[in-house]
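I have placed the structure first, in the form of structure tokens, so that the comments after it can refer back to it.
Every protein chain except one is present and positioned as in the full complex.
Chain nomenclature is as follows: A, B and C, assigned in order of appearance, with residue numbering initiated at 1 for each chain independently.
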Amino acid sequence: MHAIGVDIGGTKIAAGVVDEQGTILAQTRRDTSPDDAAGIDRAIADVYTELSASYEVNAIGLAAAGFVSADRSQVLFAPNIAWRDYPLRDNVAALIGPGVTIVVENDANAAGWAEFRFGAARDVDDMLLLTVGTGLGGAIVTNGELVRGAWGVAAEIGHMRVVPGGHYCGCGHEGCWEQYASGSALVRDAQAAAIAQPERAARLLELAGGDAEKIVGPQVTKAAAEGDPLAIDLLAELGRWVGEGAASATALLDPALIVIGGGVAAAGDLLLAPARKAFDEQLSGRGHRPEAEIVTASMGNDAGMVGAADLARL
Amino acid sequence: MHAIGVDIGGTKIAAGVVDEQGTILAQTRRDTSPDDAAGIDRAIADVYTELSASYEVNAIGLAAAGFVSADRSQVLFAPNIAWRDYPLRDNVAALIGPGVTIVVENDANAAGWAEFRFGAARDVDDMLLLTVGTGLGGAIVTNGELVRGAWGVAAEIGHMRVVPGGHYCGCGHEGCWEQYASGSALVRDAQAAAIAQPERAARLLELAGGDAEKIVGPQVTKAAAEGDPLAIDLLAELGRWVGEGAASATALLDPALIVIGGGVAAAGDLLLAPARKAFDEQLSGRGHRPEAEIVTASMGNDAGMVGAADLARL
Amino acid sequence: MHAIGVDIGGTKIAAGVVDEQGTILAQTRRDTSPDDAAGIDRAIADVYTELSASYEVNAIGLAAAGFVSADRSQVLFAPNIAWRDYPLRDNVAALIGPGVTIVVENDANAAGWAEFRFGAARDVDDMLLLTVGTGLGGAIVTNGELVRGAWGVAAEIGHMRVVPGGHYCGCGHEGCWEQYASGSALVRDAQAAAIAQPERAARLLELAGGDAEKIVGPQVTKAAAEGDPLAIDLLAELGRWVGEGAASATALLDPALIVIGGGVAAAGDLLLAPARKAFDEQLSGRGHRPEAEIVTASMGNDAGMVGAADLARL
Partner (left out) sequence: MHAIGVDIGGTKIAAGVVDEQGTILAQTRRDTSPDDAAGIDRAIADVYTELSASYEVNAIGLAAAGFVSADRSQVLFAPNIAWRDYPLRDNVAALIGPGVTIVVENDANAAGWAEFRFGAARDVDDMLLLTVGTGLGGAIVTNGELVRGAWGVAAEIGHMRVVPGGHYCGCGHEGCWEQYASGSALVRDAQAAAIAQPERAARLLELAGGDAEKIVGPQVTKAAAEGDPLAIDLLAELGRWVGEGAASATALLDPALIVIGGGVAAAGDLLLAPARKAFDEQLSGRGHRPEAEIVTASMGNDAGMVGAADLARL
């Protein structure tokens, strides 16, 4: 049976009809405003109307960044959209009428589910997705099931503490993993290196027009691909934190596969090789256990849409 | 249906007939040697013969410290018994004949399962057990299922890294959680305090006959219960690490309940109050989510036996 | 012989005639602009003209925040004033003519020297000043001599690293002591606590008009003095970092006295008691060595002026 997946971003929603093999049969999108929650409800109803005109669908999965209630009906809190204890499922249901199953999912969970069902992790039962973007998100699958936790907020993996007394995080705590293993961390460290060691950062500064505060992540990846030693060091340091944190998560979860997604994953082996080395060095019980592989995600930007659709169908 | 649970220790095995309510109907034990793996096989067969004479049982659960294979038939590695890729299930089956389901379980997983099914966590679907003993072990239940991982070695929770460059651990790594949240850590810190600040450690030294290296954990608990400020500080520090690490694990798992077992849990609120304070201070997303409770385990030393029996019956 | 001390701030200079007992006989001040270096030169000449009309002086000490050259003639770099390799001594000498010794001193060094000569440390030969203000500065005296270092930039004590991978510092590095032991750290931690635990921060939020980002240091001190548990915890945490870092500095320097100055020192024992406890707990070799005392500074805001005058006279 077909289902619709909707990826709800800060300023637009993207929706698609997804079949049982995870293939997107049709897509559409709408612009939205993060401050207009009712407008988002309507936009969702609208894309449903459009897509269901051509395809028979009986389920809609809504993927959004934020804490989702355990019964998958509400968004408890979203960092970028004006949702607080917001009954998204029921609001959409009121607009589109009965007969369609609607579920709300955390976007990282939806993306992880897509990798698990149709992507890089389709051959395993236990996997960990790490989405290394502006922040560090993730999803956990154990024994073939998505781990949502008691209140729907599991897999907030970027807030595992990796350094006591470490970098301050927007969540109000210190030393969260995402302060070391994210694009924001990469940029912060690149800018700091440009202040402390401008001669080492000559290439990065050149790419940023001479202004340390203008260095952005893709410039680091570009410089590293050219062979710039500082940029290579910066990605290696980021990769090291990815791998070391993954080893800690593995002590708890024992996944068969660790899937790296998010924008920074575009750095490829400049990131993954140091991540694998650090993971190997830090994995507890190594030699007495098989070891998880670390691979890049394969579903791209559609992962949230595809995963949400599939989870709605279950 | 009744099942037998066997808790296999370094120098003895304890076995019991357990009913479907987790009640132990009969018990027995045998002395064993950690170097005589075949002798352990025979002792297990022997207790089966004894117990099955009076009770009808069709399943045996074998709980042992070590890495257990994902199919629950072998012990891959045990720290205290001469097992390496050891086919424990098949060896015992060969001795007792067909008709009985035999499964091997990690002892902490078995204990966690007992708490989940019959003990402190019987009313929740998602829980984390922390066994604070000589080391730090644990078990994870999500959505009502035990998390075993891809290769059966999940929930090696004591080896999550909490301090980069931290205390050396016997596993060959640095900064493992169990180096901060275990009875061994308590003793190490108490002994160190007695070296660095003997006047503050006067009561502890008195209890240990004047020799810092003879301080043991129960003396710290005793002194703390009497009101000794250093001992209270030491348990509070241990509790702080329990709570801070639990907050990291919660970022991944979102349990409804965190159950504290193991010998050090005997310290009660001297340990749990600082653990709860630290957990509250470190929990990410606090205020936007319900919070796990932290409670002591209720199944005592029989937890491994009861849990192994129940898991064998499933 | 009398000397003039000049304390050069970002927006004004304060000057005084200081006698050999450290007493200020007369004072004056001028408004200045941090972007007008030549204007600061002229203002210095101007206060010299005014003060030397009534008092015979033959030396001028100029105290400024920044790196000062080893020969005490130039400011190599100042964070708040437009000085880069700036020949402050010679510029002022050109304006006031020959016959007067002029020296430039780092302001924290000058303040430390005042405490050493006339203030809290006047009875010892070896001392460490910690100025806990917006940042963390300091001064070192060993065997009765100010430690300036090979290039005049010793005692940049706030940039000793105390946490690998710790808080990012404006200097481009991570984990600098001043990120943990300064008024800025206090404010950052207070604001973070108000985000993560608003109910615990009720009193602080009330003092700040309900806005976590408006919490300032004196509000924390006020709340702590009233008995607010969170504010007391925050100052104790700051004190702990002061004491632990002081223990590290003591491993290198073995001072007889550690003097705490700066605005945060106004918190008194709310800061100093936890600092002393942490210092005692962390001091290496304790029991085999006498221990430094930790006391508050006694020279107040005039310390820089008095110390600069005295150093010019030497």
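In this section, a residue touches a chain if its C-beta (ideal position, glycine included) is under 8 Å from a C-beta of that chain, and two chains touch if they have at least 3 such contacts.
Model, not experiment: these values are computed from the prediction.
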Contacting the left-out chain in the complete assembly, out of B:Gly165, B:Pro229 or B:Gly300: B:Gly165
Omitted-chain contact residue, chosen from C:Ile96, C:Cys171 or C:Ala266: C:Cys171
From C:Glu20, C:Glu145 or C:Asp269, residue that would touch the chain that is not displayed: C:Glu145
Hidden partner chain, touching residue among B:Ala65, B:Leu88, B:Ala155 or B:Ala196: B:Ala196
Residues belonging to chain B that touch the chain removed from view: 163-168, 171-175, 180, 188, 192-193, 195-197
Touching residues (missing chain, whole complex) on chain A: 164-165, 196-198, 280-281, 286-287
Those residues of chain C which, in the complete complex, touch the missing chain: 67, 76-77, 124-126, 140, 142-143, 145, 147-164, 171-173, 176, 244, 247-249, 251-256, 282, 284-286, 288-290, 292
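Quick note on the criterion: only the chains that are shown with their structure count from here on.
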Classification of the chain A:chain C interface as same or different, half of numbers criterion: same
Centroid spacing, where centroids are CA-atom means, of chain A and chain B in whole angstrom: 33
Distance from the mean Cα position of chain C to that of chain A, given in whole angstrom: 46
Multi-chain contact sites of chain C, meaning residues that touch two or more partners: 164-165, 196-197
